[in-house]
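Working notes, structure below.
With one protein chain removed, the remaining protein chains of the complex are shown where they sit.
Now for subunit A:
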Amino acid sequence: MKFSVSELSYLRSSLISSPPLRPDCRKPGQFRPVESEVDWLPFTNGSARVRAADGSECIVGIKTKVVARSEGSLIEPSVDITGYKDNDPLPNSLAEALRHTLNACPELTAQLILTEKYAFRLYVDCVVLSFTSHPLSLLSLAVFRALKSTRLPQLISSRDDTLVDEIPQFNDDWDAAQPICTKWSPPLVLLLAIVGDNVLLDPTDAELEVAETALCITWKNNAIAAPIKNVDIGSGKNVGGYNPKVLLDAYDLVQSCAAQVVSMIVS
């Protein structure tokens, strides 16, 4: 959506005031309501659909395949956005962000390893049907839900195949499949906008328009985890850098409200 100069100026001055006044009256650490559904795709190991109140929607399907462990990365994320071409920067940068986050998760990789020679490769395929604000948060929520519902077939052959060559055999009974998330929680990427000295969780499109930059912070196992980085929001109107003190505020904000976000999407 295009805004006039005076609209943007009004928006910016209300967001940099203390406490910030957001156009939808949210608190700085308040997430917009989302609804989600899991395990609804018949051909996948785990799937989720997340819908935000503004109509943004993301579908994630997770499929697995047994590969030799020497064959490169075990986690393969891909992002499709309706109306975008394959070589567009947005879907590719989102897929790259997901790859970073998921690869920085040793618990997940440990679950995928089958034997000394074989492992599951996890294909995390995301389809964004529509979006209004930056889709990273929504995408991450959907991946979080999908990973939570993912189950892998139970291995019935031996785990050790260093001496004898053996192709992994699996239990035919789908009820015996093991959930991938047992004692750990998958990573959740939260998007924050930095406006002046204020940090705002889950920014809308308009808020990003007047923000200095956006920050993504990963939340995993009830703690902040890597990666933490800047996100290119492409507005570039208020490029002037930001106060490093704001980063600490962002940390505090995530620490205080991430647990609420997790409980909101799980319920």
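Going forward, a residue touches a chain if its C-beta (ideal position, glycine included) is under 8 Å from a C-beta of that chain, and two chains touch if they have at least 3 such contacts; residues count from 1.
Definition applied: contacts and distances are computed from a predicted model.
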**Request:** Using the UniProt record as the reference, specify the protein name of the hidden chain from among "Methyltransferase-like protein 5", "Ribosomal RNA-processing protein 41", "Mitochondrial import inner membrane translocase subunit" or "NADH-ubiquinone oxidoreductase chain 4".
**Result:** "Ribosomal RNA-processing protein 41"
**Fill in**
Full-complex touch with the removed chain, picking from A:Leu41, A:Ala97 or A:Val199, is A:Leu41
**Request:** May I ask which residue of A:Leu11, A:Val34 or A:Ile59 touches the chain that does not appear here?
**Result:** A:Ile59
**Complete:** By the document's definition of touch, the residue of A:Val66, A:Ala104, A:Leu129 or A:Leu155 touching the omitted chain is A:Leu129
**Message:** I need the residue numbers on subunit A that touch the omitted chain, in ascending order.
**Reply:** 41-44, 47, 53-57, 59, 61-63, 65, 78, 80, 82-83, 85-86, 123, 125, 127, 129-130, 132
